[in-house]
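The other protein chains are all here in position, but one chain of the complex has been omitted.
So, subunit A:
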Amino acid sequence: MSTDAEKTSTDAGRPGTTLSRRRAITLAGVGVAGVAGVAGGAGALIRGATDHASADAGAPADAVPFHGAHQAGITTPAQDRLHFVAFDVITKDRGRLVAMLQEWTAAAARMTAGRDAGVFGAVGGVPEAPPDDTGEALGLPPSQLTVTVGFGPTLFRDAQGRDRFGIADQRPPALADLPHFAGDALRPEISGGDLCVQACANDPQVAVHAIRNLARIGMGVVSVRWSQLGFGRTSSTSREQATPRNLFGFKDGTANLKAEDAALLREQLWAQPGDGPDWMTGGSYAVTRKIRMQIETWDRSSLAEQEQIVGRTKGSGAPLGRSDEFDEPDLAARADDGQPVIAETSHVRLAHPTLNNGARLLRRGYNFVDGSDGLGRLDAGLFFIAYQRDPRRQFVPIQTQLSRHDAMNEYLRHVSSALFACPPGVTDAGDHWGRALFG
């Protein structure tokens, strides 16, 4: 049906007669090009708007390519906004699940290029039918939208032990259930999930639009289990980006894995051949943790205590005892009183690779504020997202250390936890999410 629809759309010349997101952008592009005097570039963009065959070609400047060896939204320079959602699969029909993943892939390819989710778009369909795009992103640019998909442990074998889709033997060993960590106060209804979608963009409306349209496409196949909005990235994933601050007011993610560290990414981020089942090679494992911060008590702790807990200065972000943000922490340094400059229980020390067998993470978290909690306290914190090659060697040992010893725990509560295997990238228009897994 979608093929016919696509044909009809093109034959009827709809792209020329309807207001599509892409067209609005193209027109804006013409304006810019006119000023800059680059007429040829503008012409190419206009043609690109009618070219359904290639979503990536001629994409506007703030579009992130959808197709590639790895999924976008991992090493992509962290955007400002997040809408993350976990789904339960509610069908038992493997064919329907795969068909939905195909539809999702096509819709994501379109939306990341700044187009409407469906081929007719928000206003291009027949008046009697509900539009195949919800419309709130009409006229908005791609905003560096990335859509990243992952598969949770329960997709392979559900809580009752059933292999619903005949893929239990494809579960990667690295997708092992996370252990209970000291102090975990997890709420099951906002933890776990069979599938996840991470939508990141520089405009929150664009991120929400992506999730909303994918959830709609999935009606009857998946059901939203939980979702989380994030504002304000708390990590940099590229050296081009300045280090942002989390809600404790500290720079976060200074020592993050970054897109430029090619060798480290191979070693620490991407699943390599032989790590597990082939379908996961080139993919990465995402751990998400919703970490509520006890904002009010933190705010009345002294600057010295805050810096001791973090192990960095609040102003520059330099490790205690050093002067520049990117200086290596000197974990051996002692003050005049013989005490370590960077406390034994400080966050920086406990999370440092030297204390964790060299394990690193690519963190991609976001600040969240879900209003207030009824006691007048901000319901706020960090929605932590970390990508890695193998959580058993990376997140699990690091979090074990932190959960036992981190002085910061007094101000933190982990309320949600999830783990997903994010497959490698969708390579081209003939490929789709889950193709290698489901065959």
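Assume contacts are C-beta pairs under 8 Å (C-beta built on N, C-alpha and C of every residue); 3 or more make two chains touch, one makes a residue touch a chain; residues count from 1.
Heads up, the rule we're going with is that contacts and distances are computed from a predicted model.
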**Asked** Unshown chain, UniProt name, "Nickel-dependent hydrogenase large subunit", "PadR family transcriptional regulator", "ABC transporter ATP-binding protein" or "Iron uptake system component EfeO"?
**Response** "Iron uptake system component EfeO"
**Prompt:** For the full complex, which residue in A:130, A:161, A:274 or A:374 touches the chain that was left out?
**Reply:** A:130
**Item:** Hidden partner chain, touching residue among A:223, A:241 or A:409
**Value:** A:223
**Item:** Touch with the omitted chain, as defined above, among A:90, A:123 or A:318
**Value:** A:90
**Prompt:** Taking the full complex into account, what residues of subunit A touch the chain not shown?
**Reply:** 1, 90, 125-126, 128-130, 216, 219-221, 223
